[in-house]
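One chain of protein is taken out of this complex; the other chains stay put.
Should a chain be cited, it is by its letter among A, B and C, assigned in written order, with residues numbered from 1 in that chain.
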Amino acid sequence: MNIRTDLALEATEMAGSCNGVRLSSQTYSNMKVTKIRVLNSEGAQELGKEPGTYITVEFPSLSNTFRDTDSRLEIIGEYINELLPGEGTVLVVGLGNLNITPDALGPKSANKILATRHITGKIAQETGLDKLRSVAVISPGVLGQTGVETGELVLSVVKKIKPKAIIAIDALASRRLERLGCTLQIADTGISPGAGVGNNRFAINEKTTGVPVIAIGIPTVVDALTLARDIIPDFVFENDIKSEIYPKGQMMVVTPREIDLLIERGAQLISLAVNSALHQNFNLADLISLIG
Amino acid sequence: MNIRTDLALEATEMAGSCNGVRLSSQTYSNMKVTKIRVLNSEGAQELGKEPGTYITVEFPSLSNTFRDTDSRLEIIGEYINELLPGEGTVLVVGLGNLNITPDALGPKSANKILATRHITGKIAQETGLDKLRSVAVISPGVLGQTGVETGELVLSVVKKIKPKAIIAIDALASRRLERLGCTLQIADTGISPGAGVGNNRFAINEKTTGVPVIAIGIPTVVDALTLARDIIPDFVFENDIKSEIYPKGQMMVVTPREIDLLIERGAQLISLAVNSALHQNFNLADLISLIG
Amino acid sequence: MNIRTDLALEATEMAGSCNGVRLSSQTYSNMKVTKIRVLNSEGAQELGKEPGTYITVEFPSLSNTFRDTDSRLEIIGEYINELLPGEGTVLVVGLGNLNITPDALGPKSANKILATRHITGKIAQETGLDKLRSVAVISPGVLGQTGVETGELVLSVVKKIKPKAIIAIDALASRRLERLGCTLQIADTGISPGAGVGNNRFAINEKTTGVPVIAIGIPTVVDALTLARDIIPDFVFENDIKSEIYPKGQMMVVTPREIDLLIERGAQLISLAVNSALHQNFNLADLISLIG
Partner (left out) sequence: MNIRTDLALEATEMAGSCNGVRLSSQTYSNMKVTKIRVLNSEGAQELGKEPGTYITVEFPSLSNTFRDTDSRLEIIGEYINELLPGEGTVLVVGLGNLNITPDALGPKSANKILATRHITGKIAQETGLDKLRSVAVISPGVLGQTGVETGELVLSVVKKIKPKAIIAIDALASRRLERLGCTLQIADTGISPGAGVGNNRFAINEKTTGVPVIAIGIPTVVDALTLARDIIPDFVFENDIKSEIYPKGQMMVVTPREIDLLIERGAQLISLAVNSALHQNFNLADLISLIG
């Protein structure tokens, strides 16, 4: 089909009714949450998505910054929390390239996640900070920056610190422009860094890491070729059209002119929701002031 | 026509042969320069471009950084220099919003232009720096940041420092993806900040400022609607299509995923070429080391 | 005396009791406000500060970010508001160099001040935004970047937009390390950009602009020579000591290692307080979400 999307919600829209897929949704004030369960390999094939749970949160817009007092954050935090084990260290991984704005969502979010794994001992006890869940946070960069497959880097850290769960944050591609920055996807199926580019060897999921991997992302771009295919669905794409949309083989994306703002706000939303999920007994605003 | 482009070269391609327009081009090693002269109001109407001279420089790609020893810089500098008066202060204006990556070309370029207007007196004489041309540099921001029309801000500074010419740097929109980051346009017709949004009251040109205004820019985006119209030229655009490409009225652009790199490299090219044009008797590398 | 400080509070501490100076202070929860009035030229000479009102706000620390719900913001906003005329456009000027961290407080604060002067007409009326006070915001850069005296640039804009008052934000130097980032000074005496470097020709004050100029700043550095003089007050500074503390004539400053955080938090505090002062009938949190 060649329509590129990282959103299970869009995959279900394209696939129509499926036997191996269950959908349910719930509406909150100013927010809609759709839970998609890909039950088996049949559903996986129909959707092009691994079996597992995909939670899509839709907002009217992210045009304004999420404030730490927004009641929707706790609800989203609760959805994330349900996918986490009751206790033990959680490793948060900010995937993507900090220097490429549409790809910086992961590192920018990770930058605002409170790392606590090292807060131990007497002072922690006296200040009550020992009650915070143990959290480690890394932003491993991308293959072109490091020369090492991101999956390899993450696995080597996993081996060292032995977390009980992983939260992997990454920018997503959507099929629809109106979803950019207005949709948050939470999935328990893990993630394949650079998968769009074509390899699957270094996936970060429960199979490769031995622990649950929660993938969280917001769509920041629509692939330009996807937009073109979407506008003219019946058109037979010739090579010359493709080379026009990807001149010199360079990937072109469609994105709001204010992509920087979209990333800032998305990172704000994700970091608040994840901090809330990780430390449910703490007041979110207090936590934020610890981070700065 | 509704195809949006800031490049006179693309306007001539669309218009076909025109009476009021003259074209000539010259090829250099790894660079092609096309000079378009819009001779009169007839040509202006045919092209949708003000009468004046438009110089388009095409590179195979800007994928690598321009180095200060690149011989093409002096050639481009020479083209710019020809449009400047022989002496007197030049005001360089970096237009656009530093915080919006695709719009940051102007401020980022201005940041690397050597300001010299204040280098006077004994020390300047002793160091020979008094032989540098007098240059002032401002980055006035955009209306949404300042609450003041950019044209108004520039005019108030012009009134104060009375330059003999203005160089205005801005990010451009192209019609063609393959031109993004690979084309440089130099025009002597000035610029209308935010003109795309629909007003023309605060243009910065010879008429409003009383001195020559050289506009320099590199295309950084293709308007998403332009891409759509280009892919399906015969299609009658209905409102629902338009609202799909501009959801919530937000402007969507097509750009390389590595937009940050495109901007860095473009700012490097423009600042080197402008510094070269302004200080032709000085070695470019020496100048650069003064800027840091 | 050669002890450099921009804080009137420190000047009074050094001067001891003065005839021409009046002090009063008020304590709030977690904040102390001291009002210093330099009554006449006698007081001015004793303090080395222009006649006028200096309000110093002291916090236990700025180590945590100010949140938009902090009740201290309205109190500070009230102090600022008292110095402003009842109505008319206010021009906010962010002084300093965005690219030099300890000097970036002004531009970073200005970046978060809501510009509203252009919000007019029917839409503004329908949305109620026409009730926001008219505010213009500029960050003119510094002489080395622009080649133009900052005072000149500001005066040319003042002439154009004719504000009823000016708020000028700038980073300050303190004498005491413990005041860095924990003190906010509000003064109605204006500001002399680059005054430390030795000229006074381009001051921005009521005399040069014709309207009240409120200067707002937070100390971000202690001059290294001031620290040295402070540690060894009785010492006769020889030239070799001076050249050791200012090697190659370069200005050295003492600052927290986390200077970036200090600037972020200071810009947050100032922008929230100024936005509150300018739009007292609006909820601060709502305003913030307009800015993003």
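Rule of thumb we're sticking to: a contact is a pair of C-beta atoms (placed from the backbone, for glycine too) under 8 Å apart; a residue touches a chain by one contact, two chains touch by 3 or more.
Just so it is clear, the structure is predicted and the values come from calculations on it, not from any experiment.
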Of A:Asn111, A:Thr208 or A:Gln250, which residue touches the hidden chain?
A:Asn111
What residues on subunit A make contact with the chain left out of this view?
99, 111, 115-119, 134-141, 143-149, 152-153, 155-157, 159-161
I need the residue numbers on subunit C that touch the omitted chain, in ascending order.
61, 63, 99-103, 176-178, 221, 224, 227-228, 231-232, 241, 244-248, 250-261
Take the complete complex as the reference. Which residues in subunit B touch the chain that isn't displayed?
64-65, 67-69, 261, 264-265, 285, 288-290, 292
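The working rule: only the chains that are shown with their structure count from here on.
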With chains as vertices and touches as edges, which is it: line, ring, star, complete or other?
complete
Which integer distance in Å separates the CA centroid of subunit A from that of subunit B?
37
As a quick test, compute the distance in whole Å between the mean CA positions of subunit A and subunit C.
41
Which residues does subunit A have that touch at least 2 chains other than itself?
261
